[in-house]
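The complex appears here without one of its protein chains, the remainder shown in place.
Right, chain A next:
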């Protein structure tokens, strides 16, 4: 290992050779510790400790202050397995992921491809396409709450022009989750678009040029150049979108409050309700553990299967 002696320690050189060599040998370790200390302390207090505490709490029944009151072992998890409400929550979460992730990616990819053309004024379109990235979940949800309004909202007004009967977007159990998904897809577009556009711009132009000389069609170039070269970026954005979908909360809180008939009670909303409305910190923690495993599985699967199909430059 390279030994680094900085200004202050140079003066000590003649003093004690032994002590110096120990000091300078550990100097890097001590400096590293000092620089990493803020991160280590914060991660310990706000990530690792609460993770263990969540596991711990999931084995207990708690009082109203969240203090563990009675050890119940795995009973909280058994309760969840039997709870119909939790089944609904898991089903809603998985359906939500299925509705939002593929459509978000495909939409954003389409937008990125058309916005990657070198045309006059393309910058304006790029800015417009990325605009939903700046929209907060609260602002977006309130806007969509109005768009979904059964009588005066724009969507049903538009449908009425085509003589389609008004839909009770947020009140009808068969439409509520779809409404939340539409809102989410809209919100995802900006960020997903921005990342994919960046990926497209990193592809070497020469590849397209030589393909064009060979007379390759648009779809051929898409399949043989764009998608393979974009795969690392696609891989990254699919993982992020999946994980975000599992963490959805704000849309549910503002648009439906988990209803109607618990059809939109996504897992994070379910945890929130259990912990901060019903004060059942034990069962809420057990649900949090389930959420943790969901995300862990997604990450592992992504790395296992995604990696193989990814083409690295």
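One rule holds for everything that comes next: contacts are C-beta pairs under 8 Å (C-beta built on N, C-alpha and C of every residue); 3 or more make two chains touch, one makes a residue touch a chain; residues count from 1.
Everything that follows uses one rule, which is that contacts and distances are computed from a predicted model.
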Legend entry - Chain not displayed: protein name in its UniProt record ("Sulfotransferase domain-containing protein", "Carbohydrate ABC transporter permease", "ATP synthase subunit a" or "Molybdopterin oxidoreductase"): "Carbohydrate ABC transporter permease"
Legend entry - Contact with the hidden chain (one of A:98, A:143 or A:164): A:143
Legend entry - Listed residues A:31, A:85, A:174 or A:210, member touching the removed chain: A:31
Inset, instruction - Return the single residue from A:61, A:133 or A:178 that touches the missing chain. - result: A:133
Legend entry - Interface with the undisplayed chain - residues on chain A: 1-2, 4, 6-8, 28-29, 31-33, 35-36, 38-39, 42-43, 45-51, 53-54, 57, 66, 111, 114-115, 117, 119, 122, 125-140, 142-147, 151-154, 157, 186, 189, 194-195, 197-199, 201-202, 208, 218, 221, 232-233, 236-237, 243, 246-247, 249-250, 253-254, 268, 271-272, 275-276, 281, 284-285, 288-289, 291-292, 295-296, 299
